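Shown here: the complex without one of its protein chains, the others still in place.
The letters A and B name the chains in turn, as written, and every chain counts its residues from 1.
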Amino acid sequence: MSFDLHRPNTMAEAIGLAARLGPAARYIAGGTDLVVQINRGRATPQHVIDISHLADLRHDIVQTADGFSLGALTRYRNIERHPAFQDALKLLPEAASVVGGVQVRNIASIGGNIINASPAADFVPALLALDAELDIQGAAGRRSESLRDFILGPGKTGLQAGEILAAVRFKPLPAHSATAFLKEGRRKAMEISVVCVAASLTLDASGKTCLAARIAVGAVAPKAYRAAAAEAALAGLPADTASFRLAGQLAAEQAAPISDVRASAEHRHHLVSVLVQRALETCRQRIAGA
Amino acid sequence: MSRRLLELTINGETHQLLAEPHWTLLHVLRNQIGMMGTKENCLEAECGVCTVLLDGRAVNSCLLLAGQAEGHQITTIEGLGTPENLDPLQQAFIECGAVQCGYCIPGMILTAKSFLDENPGHVPSRQEIREAVAGTLCRCTGYGKIVDAISVSAERRLAKQHKEPAA
Partner (left out) sequence: MNAEAFRATGRVAGKRLPRMDGIGKVIGKHVYAADFTLPGMLYGRVLRSNKPHARIVKIDTSRAKAMPGVRTVITAADIPAVRYGQAVRDAPVFALDRVLFYGHAIAAVAATTLEIAEQALAAIDVELEDLPAVYDPEEALTNAILVHPDWQDFKVLPILVRDGNMTARTRMITGDADAAFANAYRVYEHRFKTALQHPGYTEPRASVADWDANGNVTVWTNTQLPFDTQTTLSEILDLPVSRVRVIVPGIGGGFGGKLRIGVEHYAALLARNTARPVRVLSTSEEELIAATPRQSAVVHLKTAVDRDGKLLGRQGRIIVDCGAFAGSGPAMASVSLQVLAGPYRNGTLALEGIAVYTNKVPAGSFRAPAGPMANFAVESQMDIIAEDLGIDPLELRLRNIVHEGDKGPSGEELKSVSVEECLRKAAAAIGWHDRKPAPGRGKGIACSWWMTTGGSSGVYVKIDPDGTATLVSGAVEIGTAALTGASQVLAEALSLDLDDIKVAGVDTQTSPYDYGAQGSRTAFSVGNACLAAAADLRQQLFELAAKQWNITTDGMELRDKQVIAGNKTIAIAELARLSRLSGGGLIAHGTANSPGPAFDPGRVENHMLPAWNTPSFHAQAADLSVDSETGAVSINRYVVAQDVGFAINPTYIEGQIEGGVSQGIGQALSEEIVYQNGRVMNANLTDYKMPTAMDVPEIECILVQSASAAGPFGAKGVGEPPCIHPPAALANAIAAATGARMHSLPMTAEKIVKELRSARE
């Protein structure tokens, strides 16, 4: 393994470098995914372009009239501790706080984790459940794409050559909404998810009927998915155990897990229905408690 | 690929060296500069023995390219305390019996320091401490006395803060 390290100052410079160096170049931010891949021989870039310092690539969390915008360099630890995410958007710190150890969360960027497109990434389902949009900077300018469309499969995204993921945006939740993120692994920390589930639930003013739900499931398919059938079924159903159980079953039907050293496909299947049901129940309790 | 000049600020001192671009900060610390307090084990950010502070925040030096550390303040265990003037965390680790083989301890102490510095006015619960150090594996102690040491250190820090404004 050996490569040249480039440290441009702006996104334009970085994109220019990437265009010049071609497919042998990779961007690096926190490096917690890429360096492991390089060490294991799974990535062999000849050029690594450090984008962790770009003056115009944000690492902050900004609240706008239209919701939130998270700079792609935002670190997990900052999300965990952000005061705006402790209520309705609780799924964000819940998902951020279970990514590796604190040392990783102090440096790993959310943008890098999205680009890495691991099927088991914890933060991706959380963002999927918020219908996140991505701002992507390329040579020709800036474009937007929904996260749902952006991730194509394990390690594959819609990022075009030279493009940099700049920010992640999502809209505020409607009234009477709450979110939750749940994950299972063998240990209580330092786990790659066996299954992870993110949910956002909106009830009517009485708190008795589901108006809308967004459910995202990770680690049980080539890419995290939205449980569309479960979401559709929930609309209009009473916010009770039977409805949530049904949603869990429908979400599990969509799963296509593999068996590996972490868990069997059968167990993963089972956990999807349990965790989806629980995540929805947690949302319901949070709405009632708010 | 060719080596290039690297300038790192480690424990307040500037170090210049010729480095290959793919070298990690851990490699540079141990094998180029000869600072062995930062330990080496899994090289995949799973064990935490290589923890250093980057601008005061704990990071795994095994996955950080040395070139990316340029322009940042790097603190290693050698920068924390001396035998005559131990950092309060170092003192508490000794007093509480939190040290056994000691190989994880430099990383553990720096992980704890980063955590306590995040919120200086707060004495964390034992559970919060456990969450904070979960990225650093210790095989000897079962963690209980490490949690004791961090907890004691946080209490003392707060007591000192209360005392100082009055003085």
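Brief remarks follow.
Definition applied: contacts are C-beta pairs under 8 Å (C-beta built on N, C-alpha and C of every residue); 3 or more make two chains touch, one makes a residue touch a chain.
Small disclaimer: the values here were computed from a predicted structure and weren't measured.
From the set B:T9, B:Q73 or B:Q100, the residue in touch with the chain omitted from the display is B:Q100, counting the whole complex.
Although one chain is not displayed, its contacts with subunit A can still be listed: residues 1, 184, 186-190, 192, 260-264, 267, 270-271, 274-275.
Looking at subunit B, the residues touching the absent chain are 30, 34-44, 46-47, 49, 76-78, 80-83, 86, 90, 93-95, 97, 99-106, 109, 126, 129-131, 133-147.
Please note the rule applied: only the chains that are shown with their structure count from here on.
Averaged C-alpha coordinates put the centre of subunit A at 29 Å from the centre of subunit B. Those residues of subunit A lying in contact with subunit B across their complex are 1-5, 7, 28, 31-32, 35-36, 38-39, 46, 48, 50, 52-53, 77, 81, 97, 100-104, 106-107, 188-190. Of all residues in subunit B, those touching subunit A in their complex are 1, 20-22, 24, 43-46, 48, 51, 54, 57-60, 62-65, 67-68, 70-71, 111, 114-115, 118, 131-136.
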